[in-house]
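A single structure is presented below for examination.
As you look at this complex, bear in mind that one protein chain is not there, while each of the others sits in place.
Labels A and B are assigned to the chains in the order they are written; within every chain, residues are numbered from 1.
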Amino acid sequence: MKTWKIAALMLSVAAPGAAFATELEVTHWWTSGGEAAAVGELAKAFDASGDKWIDGAIAGSGGTARPIMISRITGGDPMGATQFNHGQQALELVQAGLMQDITDVAEANNWAEVIFPKSLLEACTVDGKVYCAPVNIHSPEWLWLSNKVYEDIGIPVPTNWDEFVASAPQVEAAGKIPLALGNQSWQSNLAFGALAIAIGGIDLWKEINVNKNMEAAAGPEMLKVFVAAADARKLAAKSTVQDWNQATNLVITDQAAGQIMGDWAQGEFQVAGEVAGKDYTCLPGMGVNEYISTGGDAFYFPLNADPEITAAQKRLAALLVSPEVQVAFNLKKGSLPIRGDVDLSAANDCMNKGLAILAKGNILPGGDMVWSPDVQTQLGDLQVEFWKSQDMTAEAAQAQYVAILSAGL
Amino acid sequence: MGDATAAMSGPSGAKPRRRLSGRNIMVYGILIVMCMYYILPLWVMVMTSLKGMPEIRLGNIFAPPVEITFQPWVKAWSEACTGLNCDGLSRGFWNSVQILIPSVFLSIAVASVNGYALVNWRFKGSDLFFTILIFGSFIPYQVMLYPIVILLREMGLYGGLWGLVLVHTVFGMPILTLLFRNYFSSIPEELFKAARVDGAGFWGIYFRIMMPMSLPIFVVAMILQVTGIWNDFLFGVVFTKPDVYPMTVQLNNIVNSVQGVKEYNVNMAATMLTGLVPLVIYFISGKLFVRGIAAGAVKG
Partner (left out) sequence: MASTVRGNRWIRNLNSKIAALPMVITTMVVFVGGTIWTVVYSFTNSKLLPREEFVGFAQYERLWSNSRWLQSIENLAVYGIFALIFTIVVGFVLAVLMDQKIRYEDAFRTIMLYPFALSFIVTGLVWQWILNPEFGLQSIVRSMGWDNFVFDPLYNPDIVMYGLLIAGLWQGTGFIMCIMLAGLRGIDEDIWKATRVDGIPTWKTYIVVIIPMMRPVFITVLVLVTAGIIKLYDLVVAQTSGGPGLASQVPAMYVYDYLFTAQNLGQGLAASTMMLVSVLVVLIPWAYLEFGGKKHG
């Protein structure tokens, strides 16, 4: 059996005819149609440069793929490169000395200048050294609306969150769900995060999440956000779905008026044949404060004893940030590029709105960058309890919110 | 083994009476009602897997497809992409078979001999070890992930097929040992003693008496292990490399994609395709199952 496997392995290596290429196993959780196509662009570029991309796709970011990646790295048999959300997720692996320092690649390719927004590179930097290559930006603070629901009622499509709330009674009277919201905790957390920026404003958000001012978190301005969320949960009371895309489907099929979801939702609208501006409307930053926070994905390179693999890792890192790869990848992925100097003329309506905001520099760091995964999980627990149980008061939720943040300082 | 089973007769329940007696109507009635409960989700799965996505969005999950399409099945088997490799479940099929056969064989062999030793050849401390083993069946696998990784690394088995087989054997041991121990303990002790008097040893009694008499429990153990190992995802992906990933990695990738469009029809088809192997084994093993243990064989 063993010899058979070795033979199969040799065949698979020999087949592309690149016998001297360095093989690099890359693990990631991009497995759906558009994601896989986007990864295909990365692999194509890498293979074209003379190396060989060995694909290790494992779907399901949090509970599924991450323990596997961490096991492989700590098991002393690491992959060549691996995806993480940039920020605090991989911090400890870096600190434990398990990740390759790619500062020389960053300097040689002038990442400090070209990567925009700068917070992305900062999230990859630990003690002045660069450990990851950012590849894209995803922003969660979008309000998606069904135009048809509003046409049927005979009122204009809301242009911001306040109008959306004001229109809700009419939507409800027409037998529709005002706000679609899936049952999973991260979705409640995402909706709250969007509301925090829309209602509380940028300064308050930064004060709490960047400057970690706990008095601001406990203050009356933040309470307004919780009160707004308490109102919003009433709008979502009739939403009986689990997954975010089931919730999006309620908007697509005009059973619900709107959904708060990240920019990845537009993929669902596109596949269903809907046109931005005509069938649906997207409001970045909920139409109130046109700010988006910049989460996203990055590749890390586990430390390897084989110098050839180390060299290939650095070649891949340089490649991921290069302009051509950035354009090809992000057009397929539907996300925003990590550098401002590339041309994305093929982008659609909603993506262009995102690009414009990005160009203006109206950006905030993503939640993964400012809080640890531990805090994020607890916030998710709190928000899902708050959003789904109609009797938890805004004050009680805020008190717990402050307690979780304080413990996570 | 053939001779021994041939001597055994069928089910041991009360003798059947007239075809259409009230009792028979009740027996079949309950079974059929229960089967409807078991089949209902299957019906939904089959129907969904035969629909196109636009029809699924309309949302009547029980309705048969207006337009039957086998595309989801084709896609699940040979076209669905997991990352770069767009060859569906077929990619990992043989890998799964290669993992399945040694793992099932070794885990059942070890556990059945172990259960036999625990019943008929007790030694000091055997009960203690057995109790710890039962305790082990309650430990969630995921909690043990990091210690096992370190253990296999130190043993030099990390990343290979035999490391994985070993892990399956270890985690299958508690329940399987319990299964065999409790079954063997219901076999009359006189039989064992008689064989001892005839001069049979540890292995002789195991192969000539215990094994042939315990076919149904071997079938149950096989059902359990085939299902568990065939459907295992976590161990298969942690302890192997991409080129030997089992089929469940592809299944997970098809079914569990977080972002992007969920193709429910392909998900359903992929799930049923993956379940087919255990299903076939259930059906084949049924033949062994029907041959229960007859009184004559036990009493000699």
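Quick note on the criterion: a residue touches a chain if its C-beta (ideal position, glycine included) is under 8 Å from a C-beta of that chain, and two chains touch if they have at least 3 such contacts.
Small disclaimer: the values here were computed from a predicted structure and weren't measured.
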item	value
Touching the absent chain when the full complex is considered, from A:225, A:298 or A:384	A:384
Of B:52, B:65 or B:216, the one touching the omitted chain in the full complex	B:216
Residue ranges of subunit B at the interface with the undisplayed chain	9-16, 27-28, 30-31, 34-35, 37-42, 44-45, 59-62, 110, 113-114, 116-118, 121-124, 126-127, 129-140, 142-144, 146-148, 151, 169-170, 173, 175, 177-179, 181-183, 185-187, 201-203, 216-217, 219-220, 223-224, 227, 230-231, 248, 251-252, 255-256, 264, 267-268, 270-272, 274-275, 278-279, 282-283, 286-287, 289-290, 292-296, 298-299
Interface residues of subunit A (partner: the chain not displayed)	62-63, 66-67, 70, 74, 89, 91-93, 96, 182-185, 240-242, 372-374, 376-378, 381, 384-385, 387-389
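Heads up, the rule we're going with is that only the chains that are shown with their structure count from here on.
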item	value
Touching residues (chain side subunit B, partner subunit A) in the complex	53, 57, 59, 81-86, 98, 142, 145-146, 149-150, 152-153, 158-159, 161, 234, 237-238, 241-245, 249, 252-262
Residue numbers on subunit A that touch subunit B, as the complex places them	1-2, 5, 8-9, 12, 25, 28-36, 39-40, 43, 53-61, 64, 67-68, 71-72, 74-77, 243, 245, 249, 252-253, 264, 267-268, 271-272
